[in-house]
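What follows is a single structure, written as structure tokens, with notes after it.
All protein chains but one are shown at their positions in the complex.
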Amino acid sequence: MPKDGGIGASSKRREDVRFLTGAGNYTDDINIRGQAYVHFLRSDIAHGTIKSIDTAAAAGMPGVVRIFTGSDFEGVGGMPCGWQVTDRHGQPMQEPAHPILAQGKVRHVGEPVAAVVADTAEQARDAAEAIVLDIDELPAVVDMKAALESGATKVHDDLNDNLCYDWGFVEENKDAVNKAFDDAAHVTSLELVNNRLVANPMEPRVAVGDYAKGTDDSTLYTTSQNPHVIRLLMGAFVLGIPEHKLRVVAPDVGGGFGTKIFHYQEEAFCTFAAKACNRPVKWTSSRSEAFISDAHGRDHVTKIELALDKDNNFTAIRTETHANMGAYLSTFAPSVPTWLHGTLMAGNYKTPLIYVNVKAVFTNTVPVDAYRGAGRPEATFQLERVVDKAARELGVDPIALRRQNFITEFPYATPVAVEYDTGDYHGTMDKLEEMGDFAGFAARRAESEKNGKLRGLGVNCYIEACGIAPSNLVGQLGARAGLYESATVRVNATGGLVVMTGSHSHGQGHETSFAQVVAEMIGIDESMVEIVHGDTANTPMGMGTYGSRSIAVGGSAMVRATEKIINKAKKIASHLLEASEADIELKDGAFSVAGTDKSVAWGDVTLAAYVPHNYPLEDIEPGLEETAFYDPANFTYPSGAYACEVEVDPDTGKVSIERFAAADDFGNIINPMIVTGQVHGGIAQGIGQALLENCAYDENGQLLSASYMDYAMPRADDLPMFAVDHSSQTPCTHNPLGVKGCGEAGAIGSPPAVVNAVVDALQSAGKDVTHIDMPLSPDRVWTAMNG
Amino acid sequence: MYNFDVVKPTRIADAVKELSDSTESQPLGGGQTLIPTLKQRLASPDKLVSLSGIDEMRGICTGEDGSICVGGATNHATVAAEAGGYPALAATAAHIGDPAVRNRGTIGGSLANNDPSACYPAAALGSGATIKTNTREIAADDYFQGMFATALDEGEIITEVRFPVPEKANYQKFVQPASRFALVGVFVSKYADGVRVAITGASNDGVFRWTEAEAALSSNFSADAIDGLSLSGDDMISDLHGTGEYRAHLCAVMTKRAVAAAA
Partner (left out) sequence: MAQVSMTVNGKAASGEVEGRTLLSSFLRDQLMLTGTHVGCDTSQCGACVVHVDGQAVKSCTMLAVEAEGADVATIEGQANADGSLNVIQQAFQDHHGLQCGFCTPGMVMSAAALLKDNPKPTETEVREYLEGNICRCTGYHNIVKAIMAASGQDVSAIAAE
């Protein structure tokens, strides 16, 4: 029987009521008396030298408060990068300055050059149009490989070249890997593109800066996944505001998918300008602006090779990837193609030798950073595509080849520096075969063929690494931040609890699922637990939500804080019950003495904590409030197996998804309804990447897919119902809940399934097509079939 | 948007007068293309003359010759629901944009804009419709003059579009996956005196008639009649969503499907 509350229950989401009645409080819903509006004048050319910016006419336009240009920010810190990668030769990456407003040069279409603050948004835009910009256009650097040729135009004149870093992993294994390829019975190689994407949360970014002159306090309301990270980066590295004088609030946030992790110029600008103008300053991005100012995702070009012995055992993997950084380093950009990508290259397989080379490249494009999965989808895609290709070359069943090479013993140390704690890859594959009704595929294919369509089945596995940690390790890898999480549990006198978490919810339903955990631990109703997040003024220093880390890291911190609460409450109960603390048991919201019928209710204990008349004041303090910081010992490693069935219309090349099945292992599950929803959304984004979404630039650095007129977002009629299962559960061994994380799995696991399926369909018609680069749009599929 | 005044006359004559009063004025149909254009500040009219209050420009009727007459300010949803006398026209309207767009967008607005990927131009040209304005009647063959270009003069308003009802017709739209406009859309109609094939989405010159296919289908109205016929991709739109060659190929595929589905 499904539970009706607590851990494992599909509790309905409490946050839904406000969202369903129009009562949410998103950043753009916040308006502060007297606020002015900023419009950013953005570069419409990709690369050029700024000769002059004439603001004289604009300054006299109606409503204009003040116009800012790059020169107003001399002496102010630039946008910081939060991760320093060390290259193959032990040298730090090249790290260019990243100004709030362009200084000297513009380096991508969309880079803010000037900012007009005015009484209304339209006045600000009117005046921005009156600014006269004189820019000498330079050749745009767009193609990554061309960018690395000697003599190529440099994106940053003060750097040696356009190479951010040349990373080798594990460098010491390189020779052994090369030898394994020399000795291989079979080598499969594949060159592929992991297409650039735009995250496109439905809520565009918004920032409202406010300044209290009387107290010198600054407040930023922003659409962020991690308000504390913004406070630290912006306060310490950009504006020089101590954290105790800076509050960052991320209220209801309409989706993030990674792109709202990063600290953006507009946030720093609004905070700065609010003080400079002594008025609140608001910026609301339009969708068109979002396309040229939100950090993009993916954009890797990879060659992967897989070596096999005569028995089809994988013996080595070798990859070379070019990873686009864009024009500047976004907050966590350098970590994505390296530590979030190279460490995943073992996948689900016991390949003994792996070497990953990544060249990160500056181009005159929007900065690229983490997008749902961040490095892990890129790793999974190339690995699962090359395994599929190998199976076809060898004439063996793709599932059998995978099963033969599965890791089956845990813990398992991969040759790419991580140790998987638990997993059951045969278990998820077994589940998938059952869900996918593979036995019925031949009949379904025959039916499709009768209707003039080709049908294909694609299968793949994935491994994910969530909750990147521990902090001392990631520090050695170049992170300039800790990766713990925090929680404060405040119990009120009447027994209700407020949990202040450093995690942030922007669609994940933490207000519901986090409450389920605490309610279960104490044995009280979920309605007695309130979850607070998103405001640095009332939550402990937290690292926020990304990388599927919230329940594994933030949830663990909350468990630790709740354990402290329970321990203290037991002390109080032992006093009230006049029994030994060791004999006190907590069950169903009451403390009892083991082996007796003596008990005291939760509410009586909490009341005693705040009205400490009958209370052991000599031993413990009054009150019931505890904080915990949790720094995980390791990543968690969710895994799974996905299957996609497509129909291809051979006349038009159009691909339709007919069936999609996902068998995931997320360890223990708090709220199955929410987990299933996370998988649905991830699959939709993965299918979007595979079939629809294409962020493309022309050779001049102009963005071709700059609105929903050209950037194809998945719509309801592009997708089928999904079969999702997470009954395979190998709990994580090193966090208290045994949870692994589920937010990114769908986006990681689905693209290779789709592409494998399309290749299968085309080969079933005798087409010699071994790969098509994403997105598999109708014209690309048709061209591949007829090329 | 730049600011502008909005007037909402209730008679065609008043709308015409409002438009002639200012050279920077522009008629506003449903606004489903114009308003996004204004948001991008790609146009700067000083006055918009809303046509939504003119009752005589709204609705669908059947003419004495059996033709279907659609008022210029009639929205797509109304055509989809009420143009049952010309099922292929109703079906075309039912797939323009999305439901909310169909509740606002009008046939007059669409034809006046003549977007090279819009559906209505294919229906009008493919039906040999007559575009009736406040001053004259224009045959569809004379009306469409290239991408975003029409025979309309400044200040001229489409008051009605008259569609002769064919024996059979069908519209096949292959959507551009992002905008959901036609990557290629083919409207085929069979009249007693011949077949018309009008194609939208494909050509750099906007909607056009595929005369070779029309000739073949006029003598043999079956999908097979298209076998062996092809268009050149050289003058077709080539973009992120498909090359000219691909669009040319789709023209033939969609024409065959329209013929097969024609009812």
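Order as written gives the chain letters A and B; numbering starts at 1 within each chain.
Going forward, a contact is a pair of C-beta atoms (placed from the backbone, for glycine too) under 8 Å apart; a residue touches a chain by one contact, two chains touch by 3 or more.
Just so we're clear, the structure is a prediction, and the values are computed from it rather than from any experiment.
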{"item": "Visible chains that the absent chain touches, using the contact criterion stated earlier", "value": "A, B"}
{"item": "Touching the absent chain when the full complex is considered, from A:Asn348, A:Thr562, A:Thr676 or A:Ser705", "value": "A:Thr676"}
{"item": "Residue of A:Ala97, A:Leu159 or A:Met709 touching the missing chain in the full complex", "value": "A:Met709"}
{"item": "Full-complex contact with the absent chain, from A:Phe181, A:Tyr211 or A:Phe257", "value": "A:Phe257"}
{"item": "Absent-chain contact - pick from A:Gln685, A:Ser705, A:Ser728 or A:Asn756", "value": "A:Gln685"}
{"item": "On subunit B, residues whose C-beta touches the chain left out of the figure", "value": "1-6, 8, 28, 31-32, 35-36, 38-40, 48, 50, 52, 77, 97-101, 103-104, 179-180"}
{"item": "Interface with the unshown chain - residue positions in subunit A", "value": "10, 12-13, 15-24, 26, 28-29, 122, 200-204, 252-255, 257, 286-288, 506-509, 672-674, 676-677, 680-685, 707-709, 713-717, 719, 721-725, 746"}
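The definition used in the following text is that only the chains that are shown with their structure count from here on.
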{"item": "Touching residues on subunit A, where the partner in the complex is subunit B", "value": "122, 125-126, 129, 286, 288, 651-654, 692, 694, 696, 704-705, 708-713, 715, 718, 777-779, 782-783"}
{"item": "Residues of subunit B that touch subunit A when the two form their complex", "value": "1-3, 39-41, 174, 177-180, 183, 239-243, 246, 249-250, 253"}
